[in-house]
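Have a look at the structure below before the remarks.
Only a single protein chain was left out; the remaining protein chains are all shown in position.
Note that the chains are named A, B, C, D and E in the order they appear, and that numbering of residues resets to 1 at the start of each chain.
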Amino acid sequence: MDVHPKKKIEVMVETPIVNKVIGIMRDCGATGVSVLPVLRGEGHTGDWSDKDLGGAIDMQMVMVITGPRRAAQIRDQVFAALADYRAMILLSDVEVIRNEHF
Amino acid sequence: MDVHPKKKIEVMVETPIVNKVIGIMRDCGATGVSVLPVLRGEGHTGDWSDKDLGGAIDMQMVMVITGPRRAAQIRDQVFAALADYRAMILLSDVEVIRNEHF
Amino acid sequence: MDVHPKKKIEVMVETPIVNKVIGIMRDCGATGVSVLPVLRGEGHTGDWSDKDLGGAIDMQMVMVITGPRRAAQIRDQVFAALADYRAMILLSDVEVIRNEHF
Amino acid sequence: MEGFLDIIAGNLLNPVILAFVLGIGAGLARAELSIPSAISKAMSIYLMFAIGLKGGIAVANSPFSMSLILALVAGAVLSFLVPFIANAFLQFTTRVDGTNRAAIAAHYGSISIVTFVTATEMLRMSGLTSEGFMVAVAALMETPAIMTGIWLANRGHGGAQSNSGLSKELVREVFLNASVVVLVGAFVIGLISTPEASQKVQPFFTDIFQGVLCIFLLDMGLIAAARLRGVKILSPAVIAFGLYMPVVGAVLGGVAGWLIGLSAGGTVLLATLSASASYIAVPAAMRLAIPKANPAISLTLSLAITFPFNVIIGIPVYLAVVRWLYGV
Amino acid sequence: MEGFLDIIAGNLLNPVILAFVLGIGAGLARAELSIPSAISKAMSIYLMFAIGLKGGIAVANSPFSMSLILALVAGAVLSFLVPFIANAFLQFTTRVDGTNRAAIAAHYGSISIVTFVTATEMLRMSGLTSEGFMVAVAALMETPAIMTGIWLANRGHGGAQSNSGLSKELVREVFLNASVVVLVGAFVIGLISTPEASQKVQPFFTDIFQGVLCIFLLDMGLIAAARLRGVKILSPAVIAFGLYMPVVGAVLGGVAGWLIGLSAGGTVLLATLSASASYIAVPAAMRLAIPKANPAISLTLSLAITFPFNVIIGIPVYLAVVRWLYGV
Partner (left out) sequence: MEGFLDIIAGNLLNPVILAFVLGIGAGLARAELSIPSAISKAMSIYLMFAIGLKGGIAVANSPFSMSLILALVAGAVLSFLVPFIANAFLQFTTRVDGTNRAAIAAHYGSISIVTFVTATEMLRMSGLTSEGFMVAVAALMETPAIMTGIWLANRGHGGAQSNSGLSKELVREVFLNASVVVLVGAFVIGLISTPEASQKVQPFFTDIFQGVLCIFLLDMGLIAAARLRGVKILSPAVIAFGLYMPVVGAVLGGVAGWLIGLSAGGTVLLATLSASASYIAVPAAMRLAIPKANPAISLTLSLAITFPFNVIIGIPVYLAVVRWLYGV
């Protein structure tokens, strides 16, 4: 079976901003996106955990699979939009089977 | 310390089918498998979230680490079995330490 | 925009040991770390799921992004510390934007 | 007629129903409100356990009657047959293809236990009693419709539409899904427990029941509203089906209840069961049995159209009509 | 004076307050105890729904009074103005920059509904009654402070500090956050439900209320202690602000309550609202409105300093002082 190289972009970002990030990805033409939970973390700005009541300092992971060109576009636009926020943008290589789906 | 190249297969699939996917992976000889939660998603077939009561349109992520040969077999068999379902199959490269464990 | 190659280390480990793993990573100089949930799994030592009450056989995924040198150090030290525990250590390549953050 | 509308309005000025309306409103306005899914699932198990237990205790305390058998038979027949009617309506009024028609039909033959619970609360508010065994009828009606749905999907396709390789999981999903296990299990527990022992769990399962239902319906409103945002996948004819099919079901259920001699309360409940559509057990079973069917279609129809219709309009109307016909 | 201390001690020997102390102690000792976050969120919705419902029922049962309007106006004015005072204090006593000052100020103008609930329980323990509409005042006070906070952040920066591209989400976070929706929604439900129907949900929303509050405060203690471990990001002057600002707020709220003629109980509640600082609705709104502000600063201050101060020391003192002044 043929596989097709794609990019996986993982954006770990404060929960209140997740919808904004998804919006940017969809605007760049992503055909789908998934949101994964994160339990807690530590970083330059201190610790956080999903226990804080209002969700203001929670983080979630937005994940999108897309082609390399669109991936670069998403990466740049998301990065620009998140300048003021706690966020981590990761890119990596994956292979998919259904090329036309992404 | 030596590291050994393996394949990571991530299958994001509707919750009611997760056990079936795990069964195929075990039948192909996977020595272990893990299931990760996904909170919500958007795609060609619309939005879903883990809030829907019966779990019929929820998705979960089945993850398996295995050698390249077995990975190709799992990829093909899972893909064949999931033709009718919402699913996304991703392959990527990882390194592990304990070669004999996988 | 420039991207910078880093290593992603994913350590899936029994929940009671997670804080120990994080401590080792911080001691090796990791600038941040995140903990992701895992729902259930199967392996050489049998099945487990997050339903067991005391969390003694639960597992979680500790994830850290760091440069290749520090990654090797973390890998080796975590591996040594986890010899007696159920654990799976995965390394893979990712790209990040803010080199100085990691 | 005025009395009729008054009764309906009176049924609605009730925290339980108003919480559902609040949930729908908040959901449509995209308010930042959500109830964690672990809580929704737990409340749903609590409600089913409480209603099953109550039914079992009621049956234990009443002399055995032939009506129990008759009601079980009537429920099973309705659950088997309603999908054929639903399928026919969809075939002649919409463009939904055969596979999705079969899946939708299965949802409408089966039942929604929350709709049932809401109806029992409305009954209690209006001072009507009903047969304790109706919860056993509810449990029984969960399943036969799934079989009709599978049969409809396979008919004329040589079985290609349905997935036979999954039989073991499917059987479990059909006969051992959470609703059936909890309803039947709690029913039997209520039936065989000693009265003193049952008494001890009343504060949890009876006293706070309506308050929990209130929060649960708030949540159902939020979930239904979220589904409603995807309603554009339904054509107007399909939406209309989601509104008249419960009425068709209610009429069939009501007539059946009358034929077998149920009380006014029991007739309202059988009508409501027949009118309601599943959104928990059947969708999961359909993913295993008829994977080609799009779950978003049947779930949106059942959860976002028929469920709110029944809770806000349907039940008060079924209740008012039965009271008028039975003169109670 | 002895009586004064006795009253305060008596208020503390209460499972609700002691559970909070247990939570803080266990958290600081890093005990292996945590309450799942789904449960915390559910309890918070439960408490807000219960208190809103109770307020609505109380207002429905009392003749309309001018005090309602006056109290709403007083609450809105306090919520609008307190941030200016908070900002001034921070500016002259700490080195916190303008952006973070604006964010902190918004927290202190807004309210903490759990602090409010704790105060109503302490009132009840001491046999005082209060106006049922105070819960509406609480709901109203959530929001105006957010606007003052945004205005403070933008002043002199040409708007650069606040994020205008997010207006839709921000408006939702400000006017349709969970607290406002549930409090107002439940208040209206209590207001319009028939008395018989409201009666049915009392066991859930009234009888077990204090027990749930007990577990919730245990959890709040654990959460506050976890935050307290990060307290090193706060300078001593900022920590001091977290301790005297609630007193300033309480004085303003108490005077306002006295001016508009509230009962002693109502005055205590208005003082408490004004003294309390938000840690649910405002932090989320600030992430959208003033992203450059560091949420760890304002959240730690509000949750780990001011909230425990109010629950353990503040409320008993506000209560004792008002009782002494009103002679009740």
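The rule we apply is simple: contacts are C-beta pairs under 8 Å (C-beta built on N, C-alpha and C of every residue); 3 or more make two chains touch, one makes a residue touch a chain.
Everything quoted here is computed from the prediction, not taken from an experiment.
Screening D:A29, D:I69, D:A197 or D:V328 for touch with the missing chain picks out D:A197.
Considering the whole complex, the residue from C:I17, C:V35, C:A71 or C:V94 that touches the absent chain is C:I17.
Within the complete assembly, D:V182 is the residue of D:V182, D:V238, D:A256 or D:L299 that touches the hidden chain.
Only one of E:V212, E:V231, E:V251 or E:V321 touches the chain withheld from this view, namely E:V212.
Annotation for chain D: contacts to the undisplayed chain at residues 36-39, 41-42, 45-46, 49, 53, 172-173, 176-178, 181-182, 185-186, 188-190, 192-194, 196-198, 200-205, 207-208, 284.
Touch with the hidden chain on the side of chain C covers residues 14, 16-17, 19-20, 45-47, 49-57, 84-85. Touching residues on chain E toward the chain that is not drawn are 10, 13-16, 18-19, 22, 25-26, 29-39, 121, 125, 203, 207-212, 214-215, 218.
Here is the rule we use: only the chains that are shown with their structure count from here on.
Chains making contact with chain D as well as with chain E: none in this assembly.
In whole angstrom, the spacing between the mean C-alpha positions of chain C and chain E is 39. Between the CA-based centres of chain A and chain C the separation comes to 19 Å, rounded to the whole angstrom. In chain D, the residues that touch at least two other chains are 34, 37.
Residue numbers of chain B whose C-beta contacts span two or more other chains: 36-37, 92-93. Chain pairs that touch one another: A-B, A-C, A-E, B-C, B-D, D-E.
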